[in-house]
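The complex appears here minus one protein chain, its other protein chains still in place.
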Amino acid sequence: MNDMFKDPMVLRQIIMDHDKYPRNRELVKDDNYLRKHMASDSCIDDIEVQALIKDDKIKDIRFDGVACTIATASTSIMSELLIGKTLVEAKEIIQNYRDMIDEKQYDEELLDEAVAFQNVGKQANRIHCATIGWDAIEYLMKESEK
Amino acid sequence: MNDMFKDPMVLRQIIMDHDKYPRNRELVKDDNYLRKHMASDSCIDDIEVQALIKDDKIKDIRFDGVACTIATASTSIMSELLIGKTLVEAKEIIQNYRDMIDEKQYDEELLDEAVAFQNVGKQANRIHCATIGWDAIEYLMKESEK
Amino acid sequence: MKIDAIRKDFPMFKNKSKKGYDLIYFDNAATTFKPMKVIEAVNEYYTKYSVNAHRGDYELSYKVDTLYESVRDTVASFINCDRKEVVFVSGTSAALNQIAFGFGQNQLKPGDVVLSDEAEHASNYLPWQHACETTGATLEFIELDEHGYVTIETFKKAIHSGVKIVSIAHVTNVLGCVLDIKEISRIAHEHGAIVVVDGAQSTPHMPVDVRDLDCDFFAFSAHKLCGPTGTGVLYGKYELLEAMEPLMLGGGSNARYDMCGNLLMKDPPYKFESGTPAIEATLGMKAAIEYIQEIGLEKIHEYESELRAYMLKRMKELDNVIIYNEDSDSGIITFNIKNVFSQDAATYFSDKGISLRSGQHCAKLLMNFLDTPSTLRASLYFYNTKEEIDYFIDVCSQINPDSFLDVFF
Partner (left out) sequence: MKIDAIRKDFPMFKNKSKKGYDLIYFDNAATTFKPMKVIEAVNEYYTKYSVNAHRGDYELSYKVDTLYESVRDTVASFINCDRKEVVFVSGTSAALNQIAFGFGQNQLKPGDVVLSDEAEHASNYLPWQHACETTGATLEFIELDEHGYVTIETFKKAIHSGVKIVSIAHVTNVLGCVLDIKEISRIAHEHGAIVVVDGAQSTPHMPVDVRDLDCDFFAFSAHKLCGPTGTGVLYGKYELLEAMEPLMLGGGSNARYDMCGNLLMKDPPYKFESGTPAIEATLGMKAAIEYIQEIGLEKIHEYESELRAYMLKRMKELDNVIIYNEDSDSGIITFNIKNVFSQDAATYFSDKGISLRSGQHCAKLLMNFLDTPSTLRASLYFYNTKEEIDYFIDVCSQINPDSFLDVFF
């Protein structure tokens, strides 16, 4: 794994950077995109996620909405990680991300910057913030397979 | 006081007799009678009481309905006691009856057979049975004064 | 059944009556005693995490939220359904009102029929009567047999293609008639009707599997199964919950709303849960369900049947007792003491430490089948014993038209 990712200061910077300058944070008006509105019952986060999925591949991911730092950054990182991946690859990454959050074994290499959320599981009430975008993309991937 | 009324067996007999052969237990179809339906929330007793009140005097009392022994007998005795009394006299009797039920001082002479209910206060949950008819007549007396 | 050990779980048995008699509690159809496990669950909320549920902004609220939501899993495994089919309500009455008003009133059309019967609890009758009145639907009754029971046969005669909703008790509260809901559901579904089951008197006493019963809605109260008052469960098949409108609106049930009239409701079960719920009561319900599951519902049912058989046998030996529901298979015995008004007899029982109910019944039911304006009802639970029944029989035998006034002298 990228050794830098062992340094908490670096991980912090990653989150802050994605919160301040979220990637792919702009919805498009294109009916080829699947869309999912995520309004968590128990928190403020309220985001919409779009995905363009074709030939079993994630061509694009977009999102927008009002959300806390954890939700914004985790969704931004998710979008960067998964764009260009096949559904099979994406599923594996998602599974590893969930394993990390659940404090189980996971493959750091696959998660890249997403390892910044490795301690979210310790603040159990914030897990949903760190997974809201991931839940959305997983939902859209399932939709695309219907 | 009638010495016989000191004997529990006599008091029992009074209640039993009024339960088996209730006095004035027959409603009349006469618009001169005031009527009050008493359906207690917390017990089965469901009786209707009628009273003919004229010139500040209780000319007649009638009742009917489904009721337990205590309610039936106490209403029957009430009707016998109060028929023919002026409102002023009736009020005094009623007050003394209530005092007896509440285990306060009361005038036994005024209550006559109604002293059979002197221990009802000890079975607090049956007080409403022993007063349902009395509540009805008191209500009707107030109505007549309006 | 280790009955002595079980009774030690219930602090209520330490009490004596005013006159010093042991407490003999035979009013379990009204509500039940609470074991220490339930009391402790409630106290734990008060002393360890006494905050509001449904938000996770801080440690304690997250904990309460998690615990509260875990009760849905407990209930789901208890009655065999999905956790999202478990709606928390204040009790059976609230559940039945929610169904009648939120589902019935929206779905019924003039000419539709709701099928019920004359042995239902007021909470399963009045809401349907009202829903029918406001929609122009008709409330029809299944004929009762010579015992005052609904049977599969009388049900078959009553059902027809106009029936849209069947609402019926799994076990009735007056006569303790146990109904074969699985067969009722099968027949009702054949006719295109949905089945609402009032499970207030069954859930505490026998295994309930709503998937197996295949009923569409099912309701029960925690307080009748050793849990707190003020909480209970409405189960509904998920697509029916989706079709149902909430009876109440407010904080908690809406995901988002704005002042222009746009309202985004949460999905079931949350859309039915407005306002701060009965948190400690619901945590207590979890403990209660776990408690009776530990004993085992099969065992509870078996033991109660045994108790009832014994009690019936002994009561029939007395010649001052009239029994009205000999054939029913529940822990409820409905009876009278000959020539003693039920309430007067209840006072006598109470004076000797025995708690039971004197009840009045709806006019038709009693006139047609019971021929009495009111009855006494003894209802058993798994913590009752044969010794209690022996004492009860003894007291029973003392009551007669001469003796019942003893308590007043």
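Miscellaneous remarks
A, B and C label the chains in the order they appear, each numbered from 1.
Convention: contacts are C-beta pairs under 8 Å (C-beta built on N, C-alpha and C of every residue); 3 or more make two chains touch, one makes a residue touch a chain.
Quantities reported herein were computed from a predicted structural model and do not represent experimental measurements.
Looking at the complex as a whole, the chain kept out of the display touches A, B, C. Listed here are the chain A residues that touch the chain not shown: 8, 11-12, 15-16, 43-45, 66-70, 117, 119-120, 122-123, 125-126, 129.
Counting the whole complex, the residues of chain B in touch with the unshown chain are 39, 41-43, 46, 124-126, 128. Residue-level contact of chain C with the missing chain is found at 11-12, 14-15, 17-18, 23, 25, 27, 30-34, 38-39, 42-43, 46-52, 55, 57-61, 90-94, 96-97, 118, 121-127, 129-130, 133, 139, 141, 221, 223, 228-231, 247-252, 254, 257-259, 261, 263, 274-281, 343, 346-347, 349-350, 354-358, 362-365.
Following the convention adopted for this analysis, only the chains that are shown with their structure count from here on.
Centre-to-centre separation of chain A and chain B, using mean CA positions: 80 Å.
Rounded to a whole number, the gap between the C-alpha centres of chain A and chain C is 47 angstrom.
Centre-to-centre spacing of chain B and chain C amounts to 39 Å, using the average Cα coordinate of each chain.
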